[in-house]
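The other protein chains are all here in position, but one chain of the complex has been omitted.
The first chain written gets the first letter, and so on, giving A and B; residue counts start at 1 in each chain.
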Amino acid sequence: MRFIKKTHYNQDIQLFKHQGQLFWYGALGVALLLSPLVLSDFYLGELSLVFIYAIAGIGLMLLTGYTGLVSLGHAAFLAIGAYTHAYLLAQGWPFPVSILCATLLSSLVGAIIGIPALRMTGIYLAVATLAFAIIVEQVLSHWVSVTGGFRGMAVELPSIGSFSLDDSVTFYFLCLFILTGCLFLALNLLRTSTGRAMTAIRDSEISAQSMGIHLAYTKTLAFGISAGFTGLAGSLLAHKIGYLAPDSFTLLISIQLLLMVVVGGLGSLHGVIYGALFIGLLPQGLALLRDTLPPALAQIPGLEPGIFGLILVLVLIYEPQGIYGRWLKIRSYFEEFPLYRKATHKRQRSYLRTERLK
Amino acid sequence: MSLLAANNLSLSFGGVHAVEDVSFSVNKGEVFSIIGPNGAGKTTLFNLISRIYDASTGSIRFNEQDISQVPTHRIAELGIARTFQNTELFEQETVLRNLLIGQHVHRRTNLLQEFLFLPSVRQQELRFRKDVEDVIDLLDLQHYRHQVIANLPYGVRKMVEVARALCLKPRLLLLDEPSSGLNPEETEDLSFQIEDINEELGTTIIMVEHDMNLVSRTSTRVMALADGKLIAVGSPVEIQQHPEVLKAYLGE
Partner (left out) sequence: MQFALARGFHFLEVLQLLVSGISQGCVYGLIALGFVLIYKATEMVNFAQGDLMMLGAFFAYSYINIFELPFYLAFPATILTMAIIGALTERLLLRPMIGEPHFSVLMLTIGLGFILRAVAGAIWGNEPRSLSTPYAGGVIDLNGLIIGYENMVIILGTAALCLLLYLFFRFTRLGLAMQAASQNQLAAFYVGIPVKRVYSMVWAISASISAVAGILVAPVSLIDPLMGFVGIKAFAAAIVGGFGSLPGAIVGGLIIGIVEQFAGLYLPPGFSDVSAYVILLAMLLIRPQGIFASMQRKKV
């Protein structure tokens, strides 16, 4: 176990709490910077995708993991970001401006859809966002002049001026850079008043209000910020997949995003990264699995979502704190080795905590 | 001089008259206790003052201002803080973060500054932390600073809730049954802490309380409620001997 002598309140505010953390994150950073030297284009592409998922995941984590608002429709913001960016690029807008506008538009739409959400909690909100996502999917299919309808639309290659961002190494660095920036923003948010107000709302609306937190404002804000991050991820995703069609942004994608934050570990940004790795690598794993399964089973069309579902169920029942929670347990087991008690991380259940009046 | 004045407050739920035509006023610097049997309407009265419920009739003035129409979240800014009968803490957060949330009303930075964690934000965070530590010292919560609420015993949670309310630096503090669930020793501590809060911080306190011992020791005046109606207001001794109050407690 590490005991840290604290001499200044600043130490509780720092992003890196002690030298050890700084070292390990630094090492990770260096490894990521050097990986283009060793990894093939394919794996760089896969890693870029993981980064993109992580950016979207930050958005959803802020909303669901930290503000306690569930969205079953985040694929819609991914779509809005992707389509806006692709459309603006096609109109000849420069890349940075276009990506910024796509982010802001997603954010704005998020804030607007958040408004009916203000008066509702839990399930109402989940269903409202679901409804919204389905409507967006229909709009994408029918607004042919902008989105190309069912045929879809091609995305122009990314470039700043004459500098192309398209080859896999540059795109990898672009995604890494944006992800790092997003993590920085999210971490800052969470260690200041607005972030705390969000977690307050998650844990008790009534008392958040009595602490002077404006529920409607904070929830709208959370929605806007969340949609912004996800929209940003969407515009990067547009380049990654190269061709946009409505069926790239279905309910299944929304659920995948949720799966990511749940499996990674709700209420932690580490969880986002773990979750993104998980979601990013899952298709590879499933491909392997398909090869080993008897053909009769491997050919089931719904197999992939089915396995998603299975993982989701197992995680929720056996490890509700996700991969990150599991990692914390393993770590404290070794740190406290002979002394570790099983009950250390016993989870607290909210028995009989009900949101409705009895 | 009166800090809070309620005039003819009423509220009913369906057929239940939870609060019926109650008027009272609380002076600056007082410790004002409200007693009454269960279901008398004490908590409802708190919910009316903190604007969680709208009164069906009547008005509330705080500091010479009518607050009957003020939105709920503005109440804290005006200087009214409260605790809840069954504690409503931010369960998944540490004590420290709970108290920092209590500082929310003192926030002077905007979203953009916070996203970038500009020096002004850091200054503010350090200031918040210092104020929080003062409250922690006042209520002896040093050991629990970094613990998550969900793992704390009930008595400590009660005190954390008081601490969180104090972080608002309120002019008026509403305590809903602060001693329920505390052991005698903790209750004893509580009575000193209430005096400290009242005298050192100069905070006016309204307290719903069943423990008459605690009430007598701390309160300047006591108000008795029964079935939503005001029965009597007076000094602790007067109230304890008041025939109507005795009747309300003992039944007909």
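One rule holds in what follows: a contact is a pair of C-beta atoms (placed from the backbone, for glycine too) under 8 Å apart; a residue touches a chain by one contact, two chains touch by 3 or more.
Keep in mind that this is a model prediction, so the values were computed, not measured.
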TODO: Consider the whole complex, including the chain that is not shown, and state which of B:Gln85, B:Gln147 or B:Gln240 touches that chain.
DONE: B:Gln85
Task: Residue, one of A:Ile13, A:Leu104 or A:Leu303, that touches the chain absent here - done: A:Leu303
Task: Sole residue of A:Val30, A:Ala154 or A:Val313 that reaches the chain not shown, by the stated touch rule - done: A:Val313
Task: Residue in contact with the excluded chain [from A:Gly68, A:Gly195 or A:Gly275] - done: A:Gly68
Open item on the list: For review purposes, identify every residue of subunit A that touches the missing chain, sorted by number.
Closed with: 64, 68, 70, 72, 116, 119-120, 122-124, 126-128, 130-132, 134-135, 138, 141-142, 206, 255, 258, 262, 297, 300-303, 305-313, 316-317, 320, 349-352, 354-358
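In this section, only the chains that are shown with their structure count from here on.
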Task: Separation of mean Cα positions, subunit B and subunit A [Å, integer] - done: 39
Task: Partner subunit A, residues of subunit B touching it in the complex - done: 50, 52, 71-77, 81-82, 84, 88-93, 96-97, 100-105, 107, 109, 111, 114-117, 121-122, 124-126, 129-130, 133, 150-151, 164, 168
- [ ] Give every residue of subunit A touching subunit B within the complex, in rising order.
- [x] 9-10, 12-13, 185, 188-189, 191-197, 199-200, 202-204, 206-215, 221, 267, 348, 350
